[in-house]
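Just one protein chain is left out here, and the rest sit where they should.
Order of writing sets the labels: A and B. Residues in every chain begin at 1.
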Amino acid sequence: MISMQGRWISKLSILFAGIGSVLMFAWPLLISSDSAAEADVAQVVFIALMPVMLTLVLVEIATGEIGSKQIALLGVLIALNAVIRLLGAGTAGIETAFFLIIIAGYVFGSGFGFLLGTGSLLVSALITGGVGPWLPFQMMAAGLIGIGAGLLPKFRSKKAKLAVLISYAVPASFGYGFLMTLWNWPFIAGTGSSLSYLAEAGIVENLIRFSQFQILTGGLIWDLGRAITTVLLIAITGGLLLATLQRAASKAGFVKPSTKEGASQTVARGF
Amino acid sequence: MAIVIALQDVTFGYLETERPSLNRVTLEFSSGEFALVCGATGSGKSTLLRILNGLAPHFTGGALSGSVFIDGQDVTGLKPHDLALQVGFVNQQPESSFVTDTVEQELVYGMEQLGFERLQMEQSLEKVAALLEISHLLEKPLSWLSGGQQQRVAIAAALAAGQRILLLDEPTSALDPEAAAEIVGVLKSLAHDHGITVILVEHRIERVIELVDSVVVVANDGLVTKGSYEQFENYHLVPPVIGISTKLGWNPVTVSVAQAKAKWDQRPAPWKPIVNDYLRSKIALDVSGLSVSYKDVNAVSDVSLQVHSGEIVALMGKNGSGKSSVLWAIQGGGKRDSGSVTTEFGDPNSLSAEEKLCVLTLVPQKAADLLFLNSLADELQESDKYAQQSEPATSRIFEAMAGRLDPKIHPRDLSAGQQLALVLALQLVKGAGIVLLDEPTRGLDYAAKRSLAKQIRTLRSDGKAVLVASHDVEFVALVADRVLEINQGRLVSNQDVQTALGVGASHPTQLSQISMEHGLLHLGQIEGQQR
Partner (left out) sequence: MAIFAGVSQNAVSQILVAILALGTIFLFREDAPWSRSVKFYLFLAAFVVVARVLFRIIFNIQNPDEPTALFLPGLSVNLGFGPAVQLFGEVSYQALADGTTDGLRLAAIILSVAMASSLANPRTLLKSTPSVLYEIASAVSVAINLAPQMILSLQRVRKARSLRGRSKGLGSLAGTVIPVLEDAIESSLSLAASMDARGFGRKGNLSAAQVWIARLSSLGAVALLSIGSFLVLVGESQLTGGLVIALGLVSSVVTVRIYSKSQIRTRFDRDKFRLLDGLLLGVSFALFIAAWGGWLS
């Protein structure tokens, strides 16, 4: 087994990866080169780099403690979430895929949340044939939501847990929307329109333009819809889902039992 | 015969406070041995199996002490993937253990994980496919195969890397009798012709008993004994063909119809006829001309039947003959293309979902589909609240069937029989007069089946009309007053139970085959030393 020393390096890697990938999303805001052509290069380069970034994060997570139980559980949850996503697809703003990612990320941890987010989007794209240059970005964005969910504080009471999840769901939904609209922005608006990003401009001006873009193209409406759906779904199913996933977590060995046994003859013990 | 597996003083338990599932077990298995492991539901029989390849404790939790030896090496505590080269494992539902999507990929999966060379994989692939006679299926997607074929693939996949030990956990439970017999034959040949040690957990003992070399019995207190048929003198979860020996004190124990018949002919025992003492009052359910078709297939064609209050009618037929479709069409949740269904309150389709529950109720094949809360108490309370009953109506019904249980138990941790009782209670709380049951015996051992039969008979004495779909002959004999047989959507016969399952019928019970006496269908009719 890969040794456990130096795990902090892994965490650091993941941190950097998070920052780096957000950069890859946010480049239109940050760009300040002179030539439009170079901006286009940047756009394309990032399309190629995002999968690399994804791979690196996946490698980091995968070389930790991942056994067949976790993989099988992951696979099953990905299948379920992909199907759930398809059920809600098509209708404006109804995004059903996130509530499970958030709840599962909260129960199983950031790594699992990331994998669930990434995997669900990948599989639902594969099933429907909707693979496009946006996919690695969607995957990363959903993965980031999963990571965030895993970092939320854990409480005892069910109400508190639900409250935390719901208050996370709102910024997470908008955050996802923010990232994806950011990515869409150069594609739809390009350069040369009154709402496009300006390569020469600074962050603030681009931010303003971006906000105008968001409002006028109805992006915010989608994000609102996503937030509402996710919050509703968490509120309705959260209590029961938390318990179910908690049980699965101990069965699948994510959680060490708190009881301490001192049997001297015990030769082998499974979680 | 070389000893391939040895257990020494093995103890296994889940919590410190409870009894251990296995208590100081010492056992041996030889190469080429075909062994049967049996025990009650919840006993350590599956655990015993899983200790042999490391799934216990690493997958199941719990604590193991003692030693396990395979081929002379101490393998205690090794993880399943360390033992994968020596031991193969096959589970109940082949579908849920398939990792890939075609037969060929599934067969090589194990070899890939174990790092075999390409050439070796090809050779082994050919060999194992020929062994299980699936060479012609290699390119096919797994989902296209029948249940029996899938189980063959699962067995082949478990043996592909040349494993010499094969463990199977109730491999025939999802198969119909013909497919089950085939698979058991394959297992026997693997053991006797190819020298593979085959260890099988099975509670449908009659399917394998004549073919095995040895019997291992796991008792509820964790003690394990290994021997031959004489074990059944003390073990009672057995089919009638064995149970009759215990009841009448025959020695040695009979394990086949032929043996039992010979014994019976020597000295038949006195028996009581079945008393149809139900109150045959009004017709509660009247179905006429029912037809259902899906796309181009006629699932149900022109079926007519009647069930009286206080009567139990069984609907028998193979898997896929249309039994479920009939039940769902009657209940109204399933498609109904033509025909009429009349109850005391009219056609169920004209009632709202809530009203329907006061009139008739259906328990589906997978009872657990209806459970979604986190504890037994929650489910019972929620049901009472929904039915606007003062507590604890549902609990009363449930306890009458299953006894008092820890209210904090998670519904999914209940046994199959207990889950069925729970769902039945949930469905009956509004006092429906008509009860429809779809294959309720799946997953139940003999004791649970007897207990279920008793519960259903209680329903009958309460005056309810019961329609049960089942292909389990022995169970139907315990329960039904009349038997309707359905084949490819058509009703082919409608007889009383003695005629339908007795001497000369197409599906006679074991006891009627043994005794050849009209009217003797099940063990309960015989006075004996033990029940």
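A few remarks follow.
What we mean here is this: a contact is a pair of C-beta atoms (placed from the backbone, for glycine too) under 8 Å apart; a residue touches a chain by one contact, two chains touch by 3 or more.
All figures in this text were calculated on a predicted structure; none of them were measured in a lab.
The chain not shown here makes contact, within the complete complex, with A, B. Of the candidate positions B:K366, B:K385 or B:H518, contact with the unshown chain belongs to B:K366. Counting the whole complex, the residues of subunit A in touch with the unshown chain are 1-3, 5-6, 9-10, 12-13, 16-17, 19-20, 23-24, 27, 30-33, 37-38, 40-49, 52-53, 55-60, 62-63, 66-69, 71-80, 82-84, 115, 119, 122-123, 126-133, 187-196, 208-209, 211-212, 215-216, 232-233, 236-237, 240-241, 244-245, 247-248, 251-252. In the full complex, subunit B makes contact with the omitted chain through residues 53, 55, 58-59, 79-85, 87-89, 91, 93, 95-101, 105, 108-118, 121, 143, 157-158, 161, 328, 331, 333-334, 352-354, 356-357, 361-362, 364, 366, 368-372, 386, 412, 426-427.
Definition applied: only the chains that are shown with their structure count from here on.
Between the CA-based centres of subunit A and subunit B the separation comes to 43 Å, rounded to the whole angstrom. By the touch criterion given at the top, residues 68-69, 240, 243-244, 247, 251, 261, 263, 265-271 of subunit A touch subunit B in their complex.
By the touch criterion stated above, subunit B contacts subunit A in their complex at residues 11, 16, 56-67, 76-77, 81, 372-374, 410.
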